[in-house]
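Submitted below is the structure of interest, expressed as structure tokens.
Here the complex is missing a single protein chain, while all its other protein chains stay put.
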Amino acid sequence: MSVAHSVSHDAHGDAHGHGHEQSFISKYVFSTDHKVIGIQFLVTTLLMLMVGGALALGVRWQLAFPWESMPLVGRLLFSGEGGQISPEFYTMLFTMHATVMIFLVIIPILAGAFGNFLIPLMIGADDMAFPVLNMLSYWFMWPAIFCFFASFFSAGNGAAAGWTSYPVLSALPQAAPASGMAQNWWLVGVTLVGVSSMMGSVNYMTTIINMRAPGMTLFRMPLTIWAMFITAILQAFALPVLTAAGFMLVADRLLGTCFFIPAGLVVNNADPTVGGGQPLLWQHLFWFYSHPAVYIMLLPAMGMVSDMLANAARKPLFGYKPMVYSMAAIAGLGFIVWGHHMFTSGMNPALGMTFMTSTMMIALPSAIKTFNWIGTIWGGKIEFNTVTLNSVAFVSMFVVGGLSGIFMAAVPVDIYIHDTYFIVAHFHYVLFGATLFGLFGAIFFWYPKMFGRKMNEGLGKAHFFFTFLGANGTFFPMHLLGVAGMPRRYADPYLHPYLEHFLPMNQFMTYSAILMGCAQFLLLFNFAYSMFYGEKVGRNPWKANGLEWTAPSPPGHGNFDVLPVCYRGPYEYSSPLVEEDFLLQTEYLSPPDKAEPVKEPEHA
Amino acid sequence: MRWFWLTFFIVCPIAAVVFCVIAPGMDWWFPSEAGSPLGERIDSLFNLILYIVTGTFIGTQIALVYVLWKSSKKDDERAWFSHGSHNLEVIWTIVPAGILLFIALYQMDVWAEYRVVSKFPKEARKAPVAEVMARQFEWRIRYPEPGRILQIQQQPTDLYAVNELIVPAAKPVMIYLKTQDVQHSFFLPELRVKQDAVPGQIIPVWFEATEPGEYVLVCAELCGWGHYKMGARVVALAEEQFEAAMEELAEEQSDDGFADAGDSDDE
Partner (left out) sequence: MSDSSSHSAGSNLKMGLPIPNSKLGMWLFLGTEIMFFTAFIGSYIVLRMGSQGWPSDPHVTHISVIAGGINTFVLIVSSYCVVVAHDAMLKKHFKTALKYLWITTALGFLFMGIKSYEYYGKFTHGILPGKIAENDWQAAQQALAGFDDAVEDTGYSDMKLELAGLEKEVAGAEGGAKETMQARIDELKKSIAAIDPFANDVKQFKTYVKKEEWDFAELTQEVSTLKESYPEKASHIHEPHVILYGNIFASTYFLMTGFHAIHVIVGLILFGMVLKQGNKLDETWTDWVENSGLYWHFVDLVWIFLFPLLYIVDFA
């Protein structure tokens, strides 16, 4: 808990009003303060990133050196097989890799860590609407983490049906003998993270709707807040469907129901199944959630990058309203494109055409956003610091990942590339390339607000450099593997002669992944080191405009010294009205700078 | 430092493009020329998207580096105070929208021909060559006896094989795809065919191998630990050879000296 500890040290002096002493536990462990919860989420998810990455390295090891025993950790983990990865274990590795990365890293770091930390600060509230619920949403992560780990370690077996868990493989215990109880643990874990996100999203929506500071109209909200708001809506309305589907699948496994199990299957020589269910129903329900979920994993990063780029370029955001509308469009369209994951599943071909058209259309708002980001930098005054570099990398990598999405959105092309490494390339570009680079930038950008110190620039740049090279070295060749028809989820693709000659390329990718993995230590080190030895900074180290920069760094309990009042949007950089090149949202100018008059709030 | 990062951001996309350009020469591209007429059309659609997307990629990366270059050399000048441009927004909404709609509409035909049963080639639809049943972790093939039509129900005269599907070349053929246990996917990389086998469903799939020869058949949907090894082959034979091969199979299986190559306890 050393993280939260250092917050408090500085926070103490600034704390005001709420003078009553709190015990250690209620202050740092079961804290209801959104900042502490945010930092708890951040630290937890960064650790989980290492776990997920370690699992990924396991996957990469097998792909580069199939059936060779793993150095160092191999004998420790599976001494039974002499340190070799068995095909079952490979299946579990990528299943758990994806599960950890998606459910325990990306979603909680975006909404949980940054959503929590930033929302009240950026809208000028003293805390979330429901602080206790907020605390619970963090603590529900732990049972979920426990379930996933129980799943992975239950007697050396793990959930092995992919992160998509398609039935019948996941519904009949005899179909994947190794997965036994593990699949149940996995499903319970998914339900629990669902509960956690659900509490978060109701909280965020209420806070954003109802607790904005005076003058903070909807169209003066920073894009980060818009993004968090839209994400929360997506989560609130998509997630219950996954939860419902999860209950149905658990019931199929444990209670004898047959929602996803048709009659007459002979699995592993057992008696034919009785039932009347439909396996495709799961896919519809799952993707109804999981497609919106991929935007849940992207929108907050988009919002934060917009804020960071405007700040870096010392320029107003290009096209604020189009940016907001395009995010809303992404969310809206996000609900009607789920079928693009099922083009080859045998659903009605007419649906295939509908889903193709809607999927193509969802690229449009993304295009608008991309061009506006470029427009934001255009004519700016930029300096290449870590935040800039990561934000630019976000845009650049998002374009790559998004454009590969176009291939897959085209149904006939998807017939060929579906379930090949082309897909794997696509989603690592958007998930790792876009979201994680955005997040790295955000960590550097808001770190001073969290801890009152800046992170080290040199280390930050080195981390960026190696991560960028490593990521592209790992994920770019996957496009070619996909075009060559290499199916995903293969423990040993080289068994098939047409893929034999890709072994060297896979080894190159694995080396790149190791490079990228090592680079993450720079981040962790920088994160921990700067907490104690980083350069101390004041309230507004980046000369930014948002409300959060008027609070002390780190902000005390209750966030602001005085109730902030907001007079303008967050992007008035280089405004001709003032000397400096930034203009705080709270700064009152007379005469008012906007055509629309700002009412002095009647202070009570 | 400024030049370092500018170079960095321009070299990486260039490397990516170069990588793609040399890929076909290095045999890092499609496993072979498309072996079927529909496959050729899929390839050409792929290439069309590839050109559009490469153009967009190069365009956006150059624009990105250009604006970075321009805005990083300002010393004491202030940044341009602008909230955006309505005209630009309209342009960059309409142009991509047009391109994307074009891509979507342009794809419909091929998809319809591939998947809409009433658009399947007639001769293929009339006489399905075989039933392909996937199971953990092999492909079981059931042919009708030469001269008969394949029935959905198993017939005593049916012929069986495992992991080898024989079809006539140079004409469209249709199979019934099903699975005995979990979900699998019937994937012929060289012919650009992929279709999931869904438990509880019988899915008709058609394809055409232009040239006689052997083609890879792999499984493209996670189906358990042995997913990666569920390989088999499709052998396309010239019409007469195909008939001969079928006769031979029938001979083999009616011969008491042999155990069924396929599965006998299914009957």
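In order of appearance the chains are A and B, and numbering begins at 1 in each one.
By our rule, a residue touches a chain if its C-beta (ideal position, glycine included) is under 8 Å from a C-beta of that chain, and two chains touch if they have at least 3 such contacts.
It should be emphasised that the depicted structure is a prediction, and the values quoted were computed from it without experimental measurement.
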TODO: Specify the shown partners of the omitted chain in the complete complex.
DONE: A
TODO: Write down which of A:A113, A:A129 or A:L317 is the residue touching the left-out chain.
DONE: A:A129
TODO: May I ask which residue of A:I85, A:V190, A:M216 or A:V395 touches the chain that does not appear here?
DONE: A:M216
Task: Among A:L42, A:M92, A:L192 or A:M248, the residue in touch with the chain that has been omitted - done: A:M248
Task: Absent-chain contact - pick from A:L281, A:A462 or A:L495 - done: A:L281
- [ ] Kindly note down the residues of chain A that lie in touch with the hidden chain.
- [x] 125-127, 129-132, 198, 201-203, 205-206, 209-217, 236-241, 243-245, 247-248, 251, 255-259, 263, 274-278, 281, 284-285, 288, 563, 601-604
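In this text, only the chains that are shown with their structure count from here on.
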Open item on the list: Measuring centre to centre with CA averages, how many angstrom lie between chain A and chain B?
Closed with: 30
- [ ] Could you please specify the touching residues of chain B with respect to chain A in the complex?
- [x] 1-2, 5, 8-9, 12-13, 16, 19-20, 23, 27-32, 39, 41-42, 45-46, 49-50, 52-53, 56-57, 60-61, 63-64, 67-68, 70-72, 74, 77-85, 88-89, 92-93, 96-97, 100-101, 103-104, 107-108, 110-112, 114-116, 135-136, 179-183, 185, 187, 189-190, 192-196, 198-201, 203, 216, 218-229, 231
Task: Contact set on chain A toward chain B in their complex - done: 86-88, 91, 160-162, 166, 168-169, 172, 175-176, 178, 261-268, 278-280, 313-320, 322, 344-346, 349, 352-353, 356-357, 360-361, 363-364, 367-368, 370-372, 374-375, 377-384, 389, 392, 395-396, 399-400, 403-404, 406-407, 409-413, 415-416, 418-420, 465, 468, 472, 476-477, 479-480, 483-485, 487, 489-493, 495-498, 501-502, 505, 571, 573-576, 581
